[in-house]
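Heads up, the thing below is written out as structure tokens.
All protein chains but one are shown in place.
By written order: A and B. Residues from 1 in each chain.
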Amino acid sequence: MSQAAATSAVSTDPSRRARLAEFWYYFSENRGAVIGLVFFIFLVLLAIFAPLIAPHDPTQQYRDAVLVPPVWQEGGRADYLLGTDAVGRDMLSRLIFGTQFSLFVGVIVTTLSLVVGVVFGVIAGYFRGWVDTAIMRVMDIILAFPSLLLALVLVAILGPGLVNAMIAISLVYQPHFVRLARAAVMSEKSRDYVVAAKVAGAGHTRLMFKTILPNCMAPLIVQATLSFSSAILDAAALGFLGMGAQPPTPEWGTMLAEAREFIQSKWWVVTLPGVAILITVLAINLMGDGLRDALDPKLKRS
Amino acid sequence: MSVILEARNIVRDYHVPGSFLKKAKTVHAVKGVSFQVEKGKTLAIVGESGCGKSTLGRILTLIDPATSGDLLIEGNKVDIAKGDLTPEMRRKVQIVFQNPYGSLNPRQKIGDILTEPLVINTKTPADERRDRAMTLLKKVGLEEKHYNRYPHMFSGGQRQRVAIARALMLNPKLLVLDEPVSALDLSVQAQVLNLLADLQDEFQLTYVFISHDLSVVRYIADEVMVMYFGEAVEYGSRDEVFADPKHSYTKTLFAATPRADVDSIRARLAKKKAA
């Protein structure tokens, strides 16, 4: 009863703006989420305008400026704000261009695994029976492997490169989406509005993707944000192992791999890409938490 | 008077598969129920939870097949297990559910909810669909401005009106009402019952009204069927059943229904004082 009273008070305003306002109310409750969102927008802008912002070409090698430290350290130069790497490329420019690759990896991997995973998950949850068993056993097999190891094997088969790494990672992430979608569909399927659509004469495809799926999106969106960051992390890991983006691509993981020998002496070559990965992943995860607070009705306080 | 719906000896069994420790067993949810409903009349199916009344409702609405028995709609035999469910048949029977919060798709606008049956079943052009939805929206006591809103912006009673409008979109002959007012407040319940009565008069609708609430049944029904553990233990006209219940279960049911009249309060208070 108290819930009924409170929910009716929450949303009686008809406009779409009011729903957005309600979403924002729950999202902004979580301060970390807002910080994450701001940083994420900053990253997107950085990626889009990278050629305009970056002071140098990321692959241009300045022979006269090899391993220059950042500007605030002794020997640093104003030309290279965050220093240069072993072959004289500007770190700042490479990090800025690196956001392009990281976001690209995140977007492609997430979309790919989301779309394919949702299709399989919805089919499994809707039809049940042997279809369900078949799909879920395949997913269980994928899940049985350590994810990075499986990705590594796949890349080894497909051949190293950023595109193949993305395919491998999205395959590894598949089961999470399939499981989530399946569980959500199974709980929605017996609801009255689905039966009502059936009585109206809706066929299987319509029921699955038009009636049920839109009501299952909240957990999937949250999972998508979280895999966005894991995808960046895994792509970096593959890059570090030499299986992802190949040099001289300014990808953060690859940059780390190239800088391995300087871990003890030239800290900036190693630390800066690492820090970039760290705060990007952290920001996206914080954002995902906020999204969950705002989208998951179970966590909504009424 | 023409018979719209006839059920002959409807049986529905559920097979519960066995497991490691349990033997497989068959649950008889509906055990051979027969009845007829005439055009423009209301048959009330009364019973407590688990008596099979909702299962029967789903069979009548052609959602689930019956295990055996015949279902005749306007004299035509329908058996969805055999797959002879044509769109024309589908259009003749529609349903209104108990819980108005679960029966409307939360991600669809009212307009889309109402026009969906037409989109699926007919080739009606978009503006005609819209007109029909608007007409019915007004008929059930809502307004045109509600067309573009989402279900969560409505109260329970308003949602139930939307659900009724949706059921009427295809011009059905028979409406199965599965406890349509038991989730509603008293004041809203009266409004929805009135609306149902108005619609029945206007469109010559036939109702199968599933309920556990005897006072509502006494008010709305022409004929009453009482179900108990899958069996129809009592079946007759409303006045017959209420005036002279034959089966002991029906009597128990009547005795258990709380009475809200002054005389019975007086009697209770007097008894309490005496004790």
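Note that contacts are C-beta pairs under 8 Å (C-beta built on N, C-alpha and C of every residue); 3 or more make two chains touch, one makes a residue touch a chain.
Convention: contacts and distances are computed from a predicted model.
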## Note on the structure
Among "ABC transporter ATP-binding protein", "Molybdopterin dehydrogenase", "RNA polymerase, sigma subunit, ECF family" or "Regulator of SigK", the omitted chain is listed in UniProt as "ABC transporter ATP-binding protein"
### Message
Which candidate, B:7, B:177, B:199 or B:216, sits in contact with the chain we can't see?
### Response
B:216
## Note on the structure
Touching the hidden chain, out of B:63, B:119, B:134 or B:193, is B:193
### Query
If you put the missing chain back, which residues of subunit B would it touch?
48-49, 156, 185-191, 193-194, 197, 212, 214-216, 218-220, 252-253, 255-262, 264-266, 268-269, 272, 275
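Going forward, only the chains that are shown with their structure count from here on.
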### Message
Which stretch or stretches of subunit A touch subunit B in the complex?
### Response
7-8, 11-14, 191-193, 195-203, 206, 211, 214-215
### Query
Which positions of subunit B touch subunit A when the two form their complex?
61-63, 87, 90-91, 93-95, 97-99, 102-107, 116-117, 120-121, 148-149, 152-153, 155, 163, 166, 170
